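Presenting subunit A:
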Amino acid sequence: MTRPEDVLVQRLGEAVVEQVRFRDDLTLIVPREHMLRALEIAGSTGFRLLTDLTAVDRHPAQPRFDVIYMLTSVEQHARIRFMVHLAADQTMPSATSLWPGANWLEREVFDLFGIRFDGHPDLRRILMPDDWEGHPLRKDYPLVEEPVEFKGHTPKVPSEIIPKSKPKLL
Partner candidate 1 sequence: MKETLVLNMGPQHPATHGVLRLVLELEGEVILNLEPVIGYLHTGFEKEMETRTYHQNIVFPPRIEYLATFIEEQAYVLAVEKLLGITAPKRAEVIRLILAELSRIASHLVYLGTAAIDLNVTSLLMYCFRDREEILDIFEMVSGQRMMHGYFRIGGLQWDLPQGFAERVQRFLDDFPRRLDEYETLLTDNLIWRKRTEGVAVLSAEDAIRYGCTGPVLRGSGVSYDVRKAFPYGGYADYEFDVPVGSNGDAFDRYRVRMDEMRQSRRIILQALRGLPEGPILVDDRKVALPPRRELVRSMEAVIHQFKLVSEGIHPPAGEVYASVESPRGEKGYYIVSDGSNRPVRVRVRSASFNNLQALPVMLRRGTVADVVVAIASIDIVLGDVDR
Partner candidate 2 sequence: MIEVAIVAVKSAVLLFILLTACAYMTLLERRLLGKFQVRHGPNRVGPFGLLQPLADGLKLVFKESFMPAHVDVIVYWLAPAISMIAALFVYAVIPFGPEVTLFGQRVPLRLADVNVGILLVLATSSVGVYGIILGGWSSNNKYSLLGSLRSSAQLISYELALGLAVISVVLTAGSLSLVRIVEAQRHVWFVALQPLGFLIFLIAAVAETNRAPFDLPEAEQELIAGYQTEYGGFKFAMFYIGEYVAIVTMSALATTLFWGGWWGPLLPGLIWFVFKTLAFVFFFIWLRATLPRVRHDQLMALGWKFLIPLGLLNLVVTAVIVVLRQS
């Protein structure tokens, strides 16, 4: 039996630059310019539900952002994840023409990461106030902290109490 993911990968062909499989999750890395086309193909292959659309900030690595699309096939019970590497100054094509539900998700990514989506009908901030400056989920956005109040002592700020360990690469 061929799984829907495999069918999709076959149909996408050249558009997929890299396939990553980690703990049964299949991630397809697609270049930015093919993304919309890839989503359209995925949609017609049965992955009709746009479960999630989000981004990850890899600062200071380059390219800085990953934009992630998670699709689900409601009928065939399969999932697929698309990932686009995006430089800080690049924009993404909007998926709102394929899924009206992408509207808010893209607004959220814009709000929290500052990634712009071309062709989005109404790209405004959604969670933060309209006059907010900066994009909070970027890694270079400072976490504003205050030490907890104690009598006669000023402890370290919360995020420094457990030191962040060095990333170990597989």
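Everything that follows uses one rule, which is that a residue touches a chain if its C-beta (ideal position, glycine included) is under 8 Å from a C-beta of that chain, and two chains touch if they have at least 3 such contacts; residues count from 1.
Regarding candidate selection, all candidates are chains of the complex that A comes from, given by their letters.
Just so you know, these numbers come straight off a predicted model, no measurement behind them.
Trainee: Can you pick out the candidate among 1 or 2 that touches subunit A in this complex?
Mentor: Candidate touching subunit A in this assembly: 1.
Trainee: Touching candidate 1 in the complex: which residues of subunit A?
Mentor: 22-23, 25, 27, 48-52, 54, 56-58, 68, 70, 72, 74, 77, 79, 81, 99-105, 108, 112, 125-129, 136-137, 143, 158-159, 162, 164-170
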